[in-house]
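Of the protein chains in this complex, one is absent; all others appear in place.
Presenting chain A:
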Amino acid sequence: MAKQETVTAGAEDLLAEALSWRGQGHKVALATVVSTWGSSPRPVGSQLIVDDQLRLQGSVSGGCIEGAVVHEAQAIMGGAAAKLLEFGVSDEQAWEVGLACGGTIQVFVEVVE
């Protein structure tokens, strides 16, 4: 049995991309879905990365909360502390953005230092 060649997987590697952007001297934030209740578009562990040029890769929802996450990520790239965000129909706090599917999700946003 002989392996003929090595291979790169076709699947996306967001963390590799985040490191690459960081290596180019950009500020990079990482958003991760840490919990979900009810129906939610992306499972726990799903990630979105964004840099200071607003380059985006990945997702934390079907698109309904990405804008708000990116907004928060910009503040965190600007020096604010890492933050746990919550989105959903039951949320009556600062986040006006709801999930179309009616679920609730928590997203942790941190900077790649």
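Everything below uses one rule, namely that a residue touches a chain if its C-beta (ideal position, glycine included) is under 8 Å from a C-beta of that chain, and two chains touch if they have at least 3 such contacts; residues count from 1.
Note that contacts and distances are computed from a predicted model.
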Report summary line: Choosing from "XdhC/CoxF family protein", "Fe-S cluster assembly protein SufD", "Dihydrothymine dehydrogenase" or "Transcriptional regulator", the absent chain's UniProt record names it "XdhC/CoxF family protein"
Report summary line: Where chain A meets the left-out chain, the residues are 1-11, 15-16, 18-19, 22, 30, 32, 34-35, 44-45, 81-82, 84, 108, 110-113
